[in-house]
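Here it is, the structure in full.
Shown here: the complex without one of its protein chains, the others still in place.
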Amino acid sequence: MVEATGLFSKLWLVPALPLAGALFNCLLGRQVSNFVVSIVACGSIGLAAVLSLLLFNSFLKLPVEQRHIELCMYNWIPSGDFSAPIDLLLDPLSMVMITMVSGVSFLIHVYSVGYMSRDESFARYFFYLNLFVFFMLLLVLAGNFLVLYIGWEGVGTCSYLLISFLYHKQSAARAGLKAFVVTRFGDFFFTLGIMLVFVQFKSIYFGEVLPRAHEVLTPVMATWIALLIFGGAVGKSAQVPLHTWLPDAMEAPTPVSALIHAATMVTAGVYLVARCYPIFQLSPTAMSTVAVIGLLTAVISATIALVNNDIKRILAYSTVSQLGHMFIGLGVGAPAAAIFHLLTHAFAKALLFLGAGAVIHALHEEMDIRRMGALKGHIPATFWTFLVGALAMAGIPGLAGFFSKDAILEASFTNGGVLLWLIMVVTAGLTAFYCFRLFFNAFLGEKRWDPHVEEVHHPAPVMTIPLMLLAVLAAVGGYMGVPHALGGADRISSFLAPVFPPAHHTDGGGDSSRLGIMLMTVSSMVAMLGIILAYYFYVSPEGREAPGRLRQTLSGVYDFLSNGWYFDKIYQVVFVDRFMGAANFFWQAVDTSVLDMTVRGLAGLVLGGGEIVPRLQTGLVRWYALFMVAGAVVIMGYLYIF
Amino acid sequence: MDITHWPVLSILILLPAIGAGLIFLIPWADDFFPRVLALLVAGVNLLLSLALFRAFNPASAGMQFAERRDWIPDLGAGYSLGVDGISLFMVLITTFMVFLALLSSWGEVERRPGLFSGFILLMEAGLLGIFLSMDLLLFYVFWEIMLVPMYFLIGLWGGENRRYATIKLIIYTMGGSLLMLVAILSLYFFHHAQTGTYTFDIVQLYETSIPAYALLPMGFAFFVAFAVKSPLVPFHTWLPDAHAEAPISGAVDITGLLIKTGAYAFLRFFLPLFPDFSASYAPLVVMLALLANLYGALIATVQDDIKRLIAYSSVSHVGLIILGIFVLNLQGIEGAILMMVSIALSSGALFIIVGMLHKRSRTKDISQMGGVWRDMPLMGGFFMFFTLASVGIPGLSNFVGEFLIFLGAFRVNVIYGVAASFVVVLTAAYLLWMFWRVMFGPAPERTRTWYDLSFMETVTLTIPAILVVLIGVYPKILLDRIEPSASALLVRAEKKLAQKEIPKNRLSVASCQITEDRELKTEK
Amino acid sequence: MLAADQYLMVGVVLFGIGVIGFLTRRNVIVLLMCIELMINGAGLAFVSFCRQTGSLDGQVFVLFAMVIAAVEIAVALSIVLLVFRNRATLDVDEMEVLKW
Partner (left out) sequence: MEITFPAVNIDSTMPQLIVALFAILALLVEVFSRSPRMVFATCLVGLHIALIRSLMQWGRGIPYESSLLAVDGYTTFFNILFILIAMITMAISLSYVENTRVDGGKYYPLVLFATLGMMLLVSSMDLLMMFLSLELLSISMYMLVGSQRDKWVSTEAAIKYILTGAFASGFLLFGIALVYGATGTISFSKMESILGGLGGAGAIHELPLLQIGIALMMVGLGFKIAMVPFHMWAPDVYEGAPTPITGLLSTGSKIAVIALILRLFNNPFIQVSSQWVGILWVLAVLSMTLGNVAALLQKNVKRMLAYSSIAHVGYLLVAFIALSTRGMEAILLYSAFYAVMGLAAFGCIASLTRAGGGTTAGEGERLKAEDYTSLGYTQPVQAAILSICLLSLAGIPLTAGFIGKLYLFGAAVNAGFVGLAVIAVLNSAVSLYYYLGLMLRMYALPGRFAPMEEPVGSLFGKLVLLVLGVTIIALGIYPTPLVGVIKGAVTALSAL
């Protein structure tokens, strides 16, 4: 552990700057002009991003073994033998994360200035957004579990606030509540995990827990802890079965979806598992659980994305699916690949969402891809950048997504088996298909706009420039991790290596490079196939009827998919209705009936006595005398008996 | 201000009592002056308690600023006051919330606001008396006397059902506490039988060992009295009525403080007096607490009356507090104390907000609201903030207490920890659902006239908001001062258990946390 | 010659008649007479005990009791007069404004 010195002692500024921005916008946002608000908001994030880059620069200069810097701020919760300080940890993993988070956040902030310009709650929006960035940075910089938990809950809260941002919409309020409660359900496991960690280690510092994990934990305990922590990740990263909140979260303004529900917050689960990787490594059960959940998620959400018609929901399901990929990567022992995919996905998906935002903006809040089309000529910048994003998502060679996805595919093949790999390749094909289904429907083909749309809104430069920058990142971001097979250095893996202790198996031997190239070829082909199929279905004149026909023949499957595998409905019946039923029962039957009636009954009994007893007092003297005589007789009888 | 040589605790209690006396006795021509007087007194008391906080020695586990005089020497009852880490924050939160209650009810009380302020001051005196008494009889005096102003606050300014609410309040709390009086007397005579001295001094009574046959009924009497006040399911049904029928938010806040006395009394009196009872019945109590936690959350979900909803959420939170106390370890107890402070702040502020809504809407029915955010964004922000605080978002005050309680519970029994943390999910669900129904969605036409917060109202809400953040971010201020007293409490209970040679499996967790030097400190 | 015990029995019977009379009759004057019977019963008991124990206390007591009874009756009659003036009745069962 290295004490923070020099520039690193200013590490706290990275989260503090967005916090300052947030506070400013919270307290004064209503008093100052939108311009000031946006300057403060973007400026604070921008500074944080610059600082992150500077830190990165200095970090790279450190020898590898010193790349673990802790900065303790103060002791937050000291209680007996428990103590949870606010401390920050800068290691390669968090370094990468803060750079990505601050950078992408900055771009999205800038974009938002244009996107939200006409919103009356401009300041509130940036307050939330800045606050979110603060919590996200705190999350990734956390030096112990509880600080991570602050960030974890904080981002969830901001996500809730932003999903419900359009307060007048019932659907937005509903989606916000759902997002919060579902993720909170995951957090329930996470807190238990934290407590279990403390009980086992008497400490919650990453620096103390993780290195000692293999000494302290029995395999069973490791499994428990890993699964509990993974429970949190499942909620936050929208994995099956807790994925249902993310599509609904698309009620949020589009930049929010880009930032929170694509690039950063939802990946926190991946980050968490990666962070606790030493514990997961101790438990094969946990590892396979992670992989299986990831696989299920990837497949299920990819299939749902095939049939959805809401531009943002398609992207949301795509996000869920890609997160599934990352978890597969983690589960099969390739955490570096997962983090790599996290980064490239962040660029690409942020780009796609922002592009989608531009589309929606252009068509006056239209979200249904069936009522779009032919936007290519109207918003060319969006068109081209979106294309880059879609290609990157689809995994076309040369773009960012390709490298990272293939790193995971390769690891799955070697560690997980052919079947796993095959399913993932098919999923990759589906990904390419739905990305381009969306792309073609939105930008090509004929106009199917809503008749009310007379004129297309053209995105302002503040919106297009971030798009372009993200497009560049999505295009070239993959070059930080060109695999050895392609003659690259796979710098990201080696950079992250200190965080992830080597697994017991070796990946990437001399023999594997040829295998790697072969695998890449197959997956690229499948992706191409997906794109071509999408073109055939949605652009080419011959295939125009195909989707309809397909829907007819496979109507059962179609319904199943378009209802999202009926997850929501089942949850409604099994959990929500039951819960409300139980609540009503306890209120009506137990609280107001049994308990309240007991009290009322007792009171009624006494008060009823108050009605009856005075009736003894008839006012008749002889009756009174009778009482006295009776009393005398009873007393004498008592004395006689005893 | 050097207050170490003042009888500062007496002043704290007497000042509001005298203030109330002045308000009641002087035939004021106008309601303005009594209100100003009350605010002044509450303000001075707040400052005084802050000075007390500054002068408080965080390292000491014993009673500080102790005062002791004979009161009824014939009975061995003393006028004996003292403050330690456990009561210090109860005192602070009381003075603070009373001040806030007076501030928030400034424009809210329409009829006889002067009298209203007088009753609030009387409540303050009683509450502080409860928290500062070191003599069981004195404690009982304050414990009982609290009910009178409470009764009047609800009975005079209450809603349509106020009569029912007051009756319930009286039946429950008086029934419970009078039984405790019998138990107190029994304890007192047992002590005499063992030592030959008549005394109500709790430090001496702590040493009394209660014969086995009397343990259960006496423990039960104390338990019921405290459980009613807390209130723990199934003794809780007075609270929703009391909350719902007190239309003035200030009065509700005070009720909020009143229920803290139950949990406080568990800590101060029940644990040290009945460690064996506590230890052997702790699983039962914990079950009850967990049940309360879940039960309150469940019922809160389906409430349409916003005050009832928050009241049931209090029931749920109280379950957590009791859980923290009865897991009998340091984290649990510290968490419980923190939680009491936090809930007073967050629920108190929520009630103030509900009062503000009520002032504008004349309704407590959630279905009559909706879409309020559009016209009252500022209030919405505060509302959101305090709702989130109640939900237990880290960085805000409730989280710290909650987490410590969970941790304490988890260490004792994994099931406790699991059950308690699960309810947090439900808490989030019903509180945010409430928020949604009130603030979000399309706004009905009539809400248009609901104006946003005035300056005064903003100030009223800002102060607790700052404290919520402060405690959430830097709870060390509290924890440092609570810890010596809390561990001394555990040590004492354990020692008493050891004397009785009862298998002390329950307290073993506590023992490993408390260091030797602290034990020595308690000895002094 | 009757034994002392038998005088006592007469006293008890007198007392009992008084009690039963008080419980069964409605006229105020009769009630007062019943009370008189009770007191006389007690007086008889006193006297008979006096004979048994040989002390004079009982006889003294009887004298005082007779005086007291007279006073009581006098006061009662004045109140009865008041009642009669007010209500023109001597039926105790009609004096029931005060009840419950």
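For reference, chains read A, B and C in written order, and residue numbers begin at 1 within each chain.
Keep in mind that, in the parts below, a residue touches a chain if its C-beta (ideal position, glycine included) is under 8 Å from a C-beta of that chain, and two chains touch if they have at least 3 such contacts.
All values reported here derive from a predicted model rather than from experimental measurement.
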item	value
Omitted chain's touching partners, listed by label	A, B, C
Full-complex contact with the absent chain, from A:27, A:489 or A:613	A:613
Of B:151, B:264, B:382 or B:436, the residue in touch with the unshown chain	B:151
Residues in subunit A touching the chain absent from view	606-607, 609-611, 613-614, 616-617, 619, 621, 623-625, 627-628, 630-632, 634-636, 638-640, 642
Where the unshown chain meets subunit C, residue by residue	8, 11, 15, 18-19, 22, 28, 31-32, 35, 38-39, 41-43, 45-46, 48-49, 52-58, 60-61, 64-65, 68, 71-72, 75-76, 79-80, 82-83, 86-87, 92, 95, 97-99
Positions on subunit B contacted by the hidden chain, ascending	24, 27, 70-75, 111-112, 115, 137, 140-142, 144-145, 147-148, 151-152, 155-157, 166-167, 170-171, 174-175, 178-179, 181-182, 185-186, 188-189, 217
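Definition applied: only the chains that are shown with their structure count from here on.
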item	value
Chain centre separation (subunit A, subunit B; CA means) in Å	37
Approximate Å spacing (C-alpha centroids) for the pair subunit B, subunit C	65
Geometric centre distance via CA averages, subunit C-subunit A, whole Å	98
Of subunit A, residues touching subunit C in the complex	614-615, 617-622, 625-626, 629
Touch list for subunit B against partner subunit A, complex	167-168, 171-172, 234, 236-238, 295, 298-299, 301-303, 329-331, 334-335, 371, 373-374, 377, 380-381, 384, 388, 393-395, 399-400, 403-404, 406-407, 410-411, 417-418, 421-422, 424-426, 428-429, 432-433, 436, 439-443, 473-476, 479-480, 483, 487, 512-514
Complex contact set, residues of subunit A against subunit B	74-82, 121, 124, 146, 149-150, 153-154, 157, 160-161, 164, 167-170, 172-174, 176-177, 180-181, 184-185, 187-188, 191-192, 195-196, 198-199, 579-580, 582-584, 586-587, 590-591, 595-596, 599, 602-603
